[in-house]
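Following this message is one structure expressed as structure tokens.
Only one protein chain is missing; all other protein chains are in place.
Chain lettering (A, B, C, D and E) follows the sequence in which the chains are written, and residue indices restart at 1 in each chain.
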Amino acid sequence: MRLSARNQVRARVVGVTEGEATANVELDASGVRMVASITVEAARELKLSEGREVVAVIKASDVMLAVPD
Amino acid sequence: MRLSARNQVRARVVGVTEGEATANVELDASGVRMVASITVEAARELKLSEGREVVAVIKASDVMLAVPD
Amino acid sequence: MRLSARNQVRARVVGVTEGEATANVELDASGVRMVASITVEAARELKLSEGREVVAVIKASDVMLAVPD
Amino acid sequence: MRLSARNQVRARVVGVTEGEATANVELDASGVRMVASITVEAARELKLSEGREVVAVIKASDVMLAVPD
Amino acid sequence: MRLSARNQVRARVVGVTEGEATANVELDASGVRMVASITVEAARELKLSEGREVVAVIKASDVMLAVPD
Partner (left out) sequence: MRLSARNQVRARVVGVTEGEATANVELDASGVRMVASITVEAARELKLSEGREVVAVIKASDVMLAVPD
């Protein structure tokens, strides 16, 4: 499957914090810490646990840019 | 300024494609290609051009995860 | 590839309106009209043109609900 | 009220999973399963429970497209 | 129609910049400048032009917070 999303970043799951509805998945993307908030249902369906290789998928329209003053 | 966004990735501008309303900013984040779609107004205000150092800021709730079948 | 996104809706491309940066892709999802705004780059890479079968992928956190008064 | 959002899909609530902050609302949209993550506050204010008729509202810029390889 | 979105801000259209696909709508929300990027189709359908009274609708999950260092 190919996706229109322009940002596809390889990462490894470091940890998963589950609430009732939402799970925060902490990731290591080649040394850069990232976090994905997904539904608990999805986290379990994809069997996300420490060490799992994933791809972080982000739409270009969801990327904001910051520059130093 | 500190941000609630959990994903803050250092990158360098590779190129900017401007439309009337939207600009697609191509980035190199330590060898990973990323793209941000922002308003043309913002791209000009932040003086984004090739070589500029930026931080790509992404909310955790905007990060989707994919795993191989 | 399996995605964490909870909303995956089969659809057929009806038309594509391209700007410089963004393409609006009109879809027919079993009789329901939908529109996706993606980068022009992505629309061309995925060879989106009338009749193409696609899946519209939407994160649960991007779905708002409305009810009649 | 008319909305700028291009995607407005009629659906019926199938179930609601509430956490402290977020509620995942499972929907049946003419046989297609969808899920909306909204605040618990909103879920209660809109009195969302099984059988309720709703409209799933999604901005075009939040729709990603996937095509088979 | 009632919406699950928690942020509904009254504003007045100040100007509209149209591209082929996207329109940036500049707003005055009680003296605060805001900008909405919507499809050109939506901007025309809602007849958005200078002086028009609108409501800016934003999901809670799309609001990021910043604090001074």
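Basically, a residue touches a chain if its C-beta (ideal position, glycine included) is under 8 Å from a C-beta of that chain, and two chains touch if they have at least 3 such contacts.
A quick note: this is a predicted structure, and the numbers were derived from the prediction, not measured.
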Q.
What does the interface between subunit B and the hidden chain look like in terms of residue numbers?
A. 1-6, 36-39, 41-43, 45-46, 55, 57, 59-61
Q.
By the contact criterion defined above, which parts of subunit D meet the unshown chain? Give residue numbers in ascending order.
A. 1-5, 19-22, 39-41, 57, 59, 61
**Q.** Contact footprint on subunit A, counting only the chain that is left out
**A.** 17-24, 35, 37, 61-62, 64-69
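Here is the rule we use: only the chains that are shown with their structure count from here on.
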**Q.** Whole-Å gap separating subunit A and subunit B, where each centre is the average of the chain's CA atoms
**A.** 16
(Q) Taking the mean of the C-alpha atoms as each chain's centre, how many Å separate subunit B from subunit E? (A) 22
Q) Which positions in subunit D touch two or more other chains at once? A) 3, 5-6, 24, 35-38, 42, 46, 55, 57, 59-62, 64-68
